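Yeah, one chain of the complex is gone here, protein chain that is, but the others are all in their spots.
Presenting subunit A:
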């Protein structure tokens, strides 16, 4: 296992990332034309409402102090009021977030389920007809945009064959496996294509390495050679890739959730952008940043668990 020192040092590395994100968001609102308070308020806001917002953001103080207010408000969960929803931003986001997290994890799980067996199958038959066919097929998947795949799935599996609902969100965990199948699949097809390629390449490399040849020469059963020697080594780069693709996946939810009418933070972000709901945009940006950073952290921890060479802090 990774040492406590490693975990601590890795956790501390997140702090500057968050600070930087906050600086960006802080400056963004202040770069908009006019008073930041006007940007953060409804169009028809009264002078009294504007005064309240100025007070909360400390707009009459120097910039450094304003930033202090901003950090304090953010850390205590006060992200302002959504213009669109007329409710506190934090409340709206917390309500929608589980949907997107569910959808993302569902998509990741599907990608791994599709990519891993195919990669193993292709890698153990490297350059054979099956390998070439699988790679060709995935190449096609990679060259199509996510929303297009989504629309095709929607039309064929949803509208024509009526296998899955074309949109919406279910009531329970199990229900959602069914409800979110199409959006998850449309994201997963793309992610799994990248994952398959990468995993196949590292599998081919590890299968050819001398310690694997040695393990075989020793007469170790095939299954143990694959799990103990091959998979563990090939997984490291796949895990990195998967972690990195979470960022992509999050921005992919903007489109996918809109196409499939899934009430998650992706669609919320798009709505907020169209409505110029700055408090909500700000809150969502922060949320995305937190999720991506936490994913990277998790990736690093899993990686250092898989690869002892990375364990030194």
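Everything that follows uses one rule, which is that a contact is a pair of C-beta atoms (placed from the backbone, for glycine too) under 8 Å apart; a residue touches a chain by one contact, two chains touch by 3 or more; residues count from 1.
Assume contacts and distances are computed from a predicted model.
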Margin query: I notice the complex is incomplete. Of the names "Ion-translocating oxidoreductase complex subunit D", "Protocatechuate 3,4-dioxygenase subunit alpha", "Thiamine biosynthesis protein ThiS" or "Oligopeptide transport system ATP-binding protein", which is the UniProt protein name for the chain that's not shown?
Written below: "Oligopeptide transport system ATP-binding protein"
Next item on the list: Among A:16, A:34, A:62 or A:308, choose the residue that contacts the chain missing from this document, as touch is defined above.
Entry: A:308
Check: In the whole complex, what residues of subunit A lie against the chain that is missing from view?
Finding: 127, 132, 209-211, 213-220, 228-229, 232-233, 306-309
